[in-house]
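Note that this complex is displayed minus one protein chain, with the remaining chains in position.
After this line comes chain A, so read on.
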Amino acid sequence: MTVLILTSEEDVTADMVVSKLHGTGTPVLRLDPADLPGKAVLSADYAHGDFDGHLSVNGHVLSMGGLRSIWVRRPGEPAAHAADPSPWLTAETRQALYGMLHSAAARWMNHPRSADQARLKPWQLRVAHLSGFAVPPTVFTTAPRLAREFVEEHRDVVVKSASGPPPGDPALALPTTLIGPDADFSAVAAGPALLQRYVPKRADIRLTCVGPRLFAARKTAEPGQVDGRYGDTGQGWEPVPVPERIGKSVHEYVTLAGLAYAAFDFAEDEDGIWWFLECNQGGQFGFVELETGQPISETVALWLAQWRSDRNPVRLR
């Protein structure tokens, strides 16, 4: 039974898991959907009331009947590397590939339906509420008056992007940024603004959840630091235990969201409270493992290698 990893060739975080699977003798097929059609070949048969399908790339072949699990890691857009790419070809290729994979009886990390929903930042905040996390007051609005009132009420407020920086040239970064009450809020009408009360923090916390296993890491923050992803604080990530209450909330969250893997970001305040900031369903873990030695890639590999279908295979007869 084979593990299918959907990711780009240059993804060395995936390498960490592939090498663990090699070490246990678990068959792996690594595919970037961008290479389909072309370098990769697909065929799916729906006939005589039955289904089977095959994928091949770089001399490796996978039958859908032998598919154990699927890790959606960093897949490219289907057909992105095709000789004549187009939105239509991407749509057709997505239908062929993901339609075939959904027809098989495999477990997903994470299931695309759950992943799509889990990417919605406002929804994350609601699930965090329901899971018992401390969540900083937040507003997501296109109303300049409400944005101004929110900042007047909470004073220290950050603005952040829900979907990441805009694509294009020149490349832009959108770090979480403190704004003041004197900001010009009229532009809030031109696009939804996500405003959140700033949490003065003494540390960033990254908690990686793999199935039932939790790995928390902590990095001391500089005074007044806002976005720990940008700039070098001179501090490193260190492993820390997961408080029992946080662990319960994490398990509640991933159950509600239907996630097998998630990377949570928290801000630890001066009282030691972990404030929920966001949950990245496809969050990076390589840098945490490399700095802390936590066996995250090994745990991902073990989860993928277990034989347990998320559901019964599709039966047409």
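The rule we apply is simple: a residue touches a chain if its C-beta (ideal position, glycine included) is under 8 Å from a C-beta of that chain, and two chains touch if they have at least 3 such contacts; residues count from 1.
Note that contacts and distances are computed from a predicted model.
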### Task
Assign the chain not included in the display its UniProt protein name, restricting the answer to "Paraquat-inducible protein A", "ABC transporter permease", "Heme exporter protein B" or "ATP-grasp-modified RiPP".
"ATP-grasp-modified RiPP"
### Query
Among A:44, A:89, A:105 or A:174, which residue is in contact with the omitted chain in the full complex?
A:174
### Query
For the chain left off this view, which of A:9, A:92 or A:222 is in contact with it?
A:9
### Candidates A:69, A:280 or A:299 - the one touching the absent chain
A:280
### Message
To test your reading of the contact rule: which positions on chain A touch the chain that is missing from view?
### Response
8-10, 12-13, 15-16, 18-19, 22, 28-30, 57-60, 74, 76-77, 119, 147, 159-161, 163-167, 170-175, 177, 179, 183, 185-194, 206, 229-230, 280-284, 286-287, 290-291
